[in-house]
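Here's a slice of the assembly, chains where they normally sit.
Chain IDs A and B follow the sequence of writing; residue 1 opens each chain.
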Amino acid sequence: MIIPKPNKLSDAQLAEIESIVGEFGCRIQPIVGAERSIYAILGDERHETMINRVLGLDYVDRVDQIDSPYRLMDRRSELASGKLTLAGVTLGHAPLFIAGHCTIDPKNPNLFYESAEAIKKAGAHMLRGGVWKPRTMPYSYQGDSSALDILLEARERTGLPINTEVMDEAQLNIVLEHGVDMIQVGARNALNYPLLRRIGEVTAGSKTAVLLKRGRPMAAPEECLAAAEYIAAAGNPNILLCPRGTLPQMDGYRNHPDECITQLLKEKTWASVIVDPSHSVGRAGYVPGAALAGMAYGADGIVVECHIDPGHGIGDDPKQAITPAILKDLIEDSSAVWKLRRKYER
Amino acid sequence: MIIPKPNKLSDAQLAEIESIVGEFGCRIQPIVGAERSIYAILGDERHETMINRVLGLDYVDRVDQIDSPYRLMDRRSELASGKLTLAGVTLGHAPLFIAGHCTIDPKNPNLFYESAEAIKKAGAHMLRGGVWKPRTMPYSYQGDSSALDILLEARERTGLPINTEVMDEAQLNIVLEHGVDMIQVGARNALNYPLLRRIGEVTAGSKTAVLLKRGRPMAAPEECLAAAEYIAAAGNPNILLCPRGTLPQMDGYRNHPDECITQLLKEKTWASVIVDPSHSVGRAGYVPGAALAGMAYGADGIVVECHIDPGHGIGDDPKQAITPAILKDLIEDSSAVWKLRRKYER
């Protein structure tokens, strides 16, 4: 891992390094962090002569070999020094709030537009909306690309950046074409390594963020970080981790709420953790408690399902979407808990 | 279930009722709640003539037959109307804080006395301290009755009421003899029905409270209430429920934190829920997050392991006890979260 003195290497500097490591059969993968770029050496990175020649370049600060299975995601990595800024919020300095429908109903675009306006007014920073859905049965509604147009239009109308889930490369290409701001990887694909790597590759060097859900149903903290490492090592470290409940469920909840994993993740990584209370508890009435608890456990933000009229939603919205009025309260109170919690950060 | 018009029946009234139901082969079990006493009919309580004769008494308000497996613990039960007051705190009106050593070291009484003073100063309302310990191995230290004297002396010195765990009838008799204020039933005994019934019987009509831990390792909300029902049906409804983490653990924590069950329990029962972050997370550094989260999920209080010098503690204290300084912050911040949370109570 090459750490340059400037935040980023110039093209000429990069070319010089590439030519050196090329002599030893290695390649360079730039990894563009929030404030720092670092340069991974792919191949056998332990050639002493190679390292010494790179170290001899006056714009190179260090060549690190972190003793961690998560060379990039580890909190001791150089990437830890920079703070990601999304939708005007610098993570770690203020909490981030993302809200929207579980599933965008292509037959009712106005419902989404109205929710989007209300969500913006309630104080959220970003819009979420499901376009395609991973469904247990092949005969269930699998989503519809036309919903993406609605999401894009809502961004246009509100000015809020947008987030949606992709499940394969075809969907990934479509959302990137339209400049979706944050790509979501769901719990079922959280250990789909070829997809993670591909996402990292096609968004390398871009501002696109990736919201990586916790693997279903009970990925260990280490597995979450290892999955993130796949994306980062392919070039994009703009990753947010997202617990969303585990199996076996707790009777009465949709899953076993796991907001508590936030503390464990943040002890190991510099990456931000955003909790998803909607999926963890699965019922609107329980969402505020889980959201506030996420903040108490140290989360950097919340992604929540919110609908102007939950009863007319599709997907999970009738059961688990909160209203914009509750969202407004929740943003205020979550921010207060977020502040209280700072005292206990290490 | 006979609900009298006065808060409590007089001896003469009780005798009159007993004589009526006796004719039908039934008996009466008084259950003395915080503000209300109710009177369970033991035996076949469905004799219409018997019910009508009892209803005819002018000091009887109603004879209820709640359609709930938890006739007493259900939030629709008559007992729901009264609020338990412990250590000057009326539960539901303000949060309750209990703190102390995991295990009292009989060789170092002063350590406990000093912790007790510091805990009082930090703002806690009640002292906890382990006298006997359920241990996985028969050859491990099983506790020592001499530790009870230390706990009693600490009550004397600080004026704080005290809580300790019992595991069998012999220990139960000892603590009652000394007027221990709150009896704790641990996770391993939380489904030990003969012990629960016995506790209910010997504390019936008294002010003694019972802190009932969630059954190990993953008792469902309904099982927790059913276990409490054993105690209440035997005469003592002064019960607090206490989640303390479940198995399988989450890697990095001692258990799988389950503060989240609080919302589910409180939806079903009028009983208060006190979270035990020390056992759920098992490491001092994680305790504040879990305690605040408990409040966010709707808990009525916290029982936490706190030691003036954790490194010199025994049992779990070296790993999981927080210091009185942290306790002080935590009481303040937990109270703030407790207040924020009220907005979302139903």
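Rule of thumb we're sticking to: a residue touches a chain if its C-beta (ideal position, glycine included) is under 8 Å from a C-beta of that chain, and two chains touch if they have at least 3 such contacts.
All figures in this text were calculated on a predicted structure; none of them were measured in a lab.
Trainee: Give the total number of copies in the whole complex, keeping in mind that only 2 of the identical chains are shown in place.
Mentor: Copy number for the complete assembly, per this file: 4.
Please note the rule applied: only the chains that are shown with their structure count from here on.
Trainee: Report the inter-chain centroid distance for chain A and chain B in whole angstrom, where each centroid is the mean of the CA atoms.
Mentor: 41
Trainee: Report the residues of chain A in contact with chain B in the complex, numbered from low to high.
Mentor: Where chain A meets chain B, its residues are 220-222, 250-253, 256-264, 267, 280-281, 285-286, 288-290, 292-298, 329, 333, 336-337, 340-341, 343-344, 346.
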